[in-house]
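Only one protein chain is missing from this complex, and each of the others stays in its spot.
Each chain carries a letter (A and B) given by its place in the written order, and its residues are counted from 1.
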Amino acid sequence: MSPNEITPHEQAEAEPIADPGLPAHQWRPTDLDEKAAKRAERQVAAFFITSIVFAILFVVAYFTLEIGEDWDVFMGFGASTAALGVTLGMALLLIGVGIIQWARKLMGDHEISEQRHPAVSSPEDREDVLASLELGIAESGISRRPLVRNSLLGAVAALGLPAVVLLRDLGPLPKDVVDPERGKGLEHTLWKKGERIVRDVIGTPILASELQVGDLVNCQPEILLATDERGNHILHGVDVQVGKSKASLILLRMEPDDITHGRGRENWTVDGIVAYSKICTHVGCPISLNERTTHHLLCPCHQSTFDLADSGRVVFGPAARALPQLPIAVDGEGYLVAQSDFTEPVGPSYWERDSK
Amino acid sequence: MLLIGLLMTGGLYTAFSPATAQETKTDAELIQQGRELFLVGCSSCHGKNGEGVSTQREGQIKGPSLVGVGAAAVDFQVDTGRMPMARPEQQAPRKEVLYNDEEIAAMAAFVASLGPGPAIPSPEDYSIDDLSEEERVAAVARGSQIFLTNCTACHNFNGQGGAMPEGGYAPSLKGVESKHIYQAMLTGPQSMDNFSNGNLSPEQKRDVIAYLRAIEDQPEYGGFTLGGLGPVSEGLFGWLIGIGGLVGFAVWIAAHTTRSTKDKVEA
Partner (left out) sequence: MSVDTTKVAKSNATAAATPAKPSKLGGAANWADERLGIGSMMKKNIRKVFPDHWSFMLGEIALWSFVTLLLTGVFLTLWFVPSMNEVAYQGSYEQLRGVYMSEAMVSTMDISFDIRGGLLMRQMHHWAAMIFIASMMVHLMRVYLTGAFRKPREINWVIGMLLLLLGTLEGFTGYSLPDDLLSGTGVRAADGFMKAAPVVGTYMSFFLFGGEFPGESIIPRLYIIHVLLIPALLLGLIAAHMLLLVYHKHTQWPGPGRTEQNVVGFPMLPVYAAKAGGFFFIVFGVTALMGGLMTINPLWKYGPYDPSKVTAGSQPDWYMGWPDGALRIIPGWESAFWGVTLSWNILLPILILPILLWVIVMMLPFIEAWITGDKREHHLLERPRNAPTRTALLVALMTFYGLMWAAGGNDLIAIKFDMSINAITYFMRGAVFVGPVIAFIITRRWCISLQRHDNERLLHGWETGVVSRSADGGFSELHLPYTQEKQYALTARDRDEEKTYTSESDVDENGVPAPDTRKNRLRAKLSKFWYGPAVQKPTAADFHEAHHHGDHAEVGAGEGSKELH
């Protein structure tokens, strides 16, 4: 290739430095010295052979290192994962490094040049294509017979309807699932009058008298964790998950004097015990990071902070609405129960929600 | 001057303290020793009788009342070095312990004498050594669910701790003695909620400890934990080691090899 294949055009005068062209090729020691080339060859082969060793070690590690209930441990790590990872990684890496080294040291490394061509086709080709297109369109009569064209367009568009309608049964409409008795629907939960409040996971009811100031209890409605006489859970699987995703509750006992009762909420607490939805009103993360001294409850997802002494008011963060409060009471045996369901939908906002 | 004042109030307190009257002689001595230590080390914030001290500003307290916090709270706070604090603030970091066991016991006895509160738990409460293997496995599985429900929100899934409002934080649970974990649940130190026996029963607290011990003892199945902080630290390492390392390789691949100044002599 000649150094200045492309003569600079009108800018020539302004261009201060002329293109000196591709510099002359410089040889590598491996091109000139057969011994160096041999050394490089042996080096590359050594990479590949070591890779084989690692592949074999991988198989050895696979069959010798125990996992399951009683993992082999190496320096506090699961030996199997670490050994398999390292041997596989090294086996792969050494092949890669070997190939690269081969390319760098031994393969021909003359830089070559190739001409570019503009992406655009030649004008003749373009004219030909346009002419063919026009001819084809003319022969189809699509422009002369708009009735055919438009009715076909309509028919194809109409096919979109079955395609969309077919997806209708992906799920029920929000209003289809509503069942206040069973806590179904966006506006209802499993709480109802007299529903006992039980400790989450453990399932035992809570004596109001046993809680001390500063106690925080994560709770569920009793039905979610209840079992029948044979010890089987009454609610299963998806019912439990849907139930928990709305009914989760936090109880906090504080000094009764600290509480600022919301209007009409004077009777919603029992001896300083307040109950709030555990579901954040922002996007629905469960929240229970409570600061006992300030009664501030923080959401670990996006840091909305609510004041549990003051009707769950938002004191910080992206949430817009207070945490819904559950009115509670004690039953004849002294256990905490709900007075009713939540008086507003719990969890994140949605379009149809009447937030007043 | 201060010492005289402290001694005077101490003396007065002994004279007018009916609660300690029916304690045994040694207990009374212990309480007396605890009171003396308390007056020197604690009373400037908690008041001479543990009644708490308010600052000028309304609602702000310098040191809360210790009436009814119980011996467990004292044992936890002093035995982990949290108390005495360097300065009054919301967060009490763990630091070097200033008192020996006997002195802590004395102060605990004194504070317990101020009003009824949880006693220092005994090893039977929190130790999992006596459980059979089967019981231990069951306790660990129960504990995992109690821990994930009640504790991870603040202390993180791995017990690494997490952020709280206004600069506060929930401390790491790594390496904390079982007794202290139990006491922390029992007494709700600083901003932490209580998990009194009416909230989580002693067995349930022990289950949580069993779980914490289990995840502490288990090998790291997948290698380095990268801080155990979840996706943020994983993302950081993905960029640093993954992208950083691979770009390093790319630089090597494209780098020019050594060149010779000589020209090739044709054979």
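Operating definition for what follows: contacts are C-beta pairs under 8 Å (C-beta built on N, C-alpha and C of every residue); 3 or more make two chains touch, one makes a residue touch a chain.
Note that the structure is a prediction, hence the values are computed from the model and not measured.
Engineer: Touching the absent chain in the whole complex: find that residue among A:L84, A:I223 or A:V270.
Structural biologist: Of the candidates A:L84, A:I223 or A:V270, A:L84 is in touch with the missing chain.
Engineer: Just one of A:L93, A:A226 or A:V330 touches the chain that is missing; which is it?
Structural biologist: A:L93
Engineer: Specify the residue from the set B:V67, B:A119 or B:A163 that touches the hidden chain.
Structural biologist: B:A163
Engineer: Across the whole complex, list the residues on chain A that are touched by the chain not included here.
Structural biologist: Residues touching the hidden chain, for chain A, are 1, 3, 5-6, 11, 13-23, 27-28, 30-31, 34, 37-38, 41, 62, 65, 67-69, 77-78, 80-86, 88-100, 102-103, 105-116, 118-119, 167, 170-174, 177, 184-186, 200, 218, 220, 236-238, 240-242, 244-245, 248, 278-279, 282-289, 300-304, 314, 316-321, 347-356.
Engineer: List every residue of chain B that touches the chain not included in the displayed model.
Structural biologist: 137-138, 140-141, 144-145, 148-149, 152-158, 160-167, 169-170, 211, 214-215, 218, 220-226, 228-239, 241-243, 245-247, 249-251, 253-255, 264
Basically, only the chains that are shown with their structure count from here on.
Engineer: Let me have the rounded angstrom distance from the C-alpha centre of chain A over to the C-alpha centre of chain B, please.
Structural biologist: 33
Engineer: Applying the document's contact rule, which stretches of chain A touch chain B when the two form their complex?
Structural biologist: Its residues touching chain B are 26-29, 31-32, 71, 73, 76-79, 81-82, 85, 100, 104-105, 109, 199-202, 206-207, 209-218, 252, 286-294, 296, 298, 300, 303, 305, 316.
Engineer: Which stretch or stretches of chain B touch chain A in the complex?
Structural biologist: 90, 142, 145-146, 149-150, 153-154, 162, 164-165, 168, 170, 188, 190-200, 204, 219-224, 252-253, 257-265
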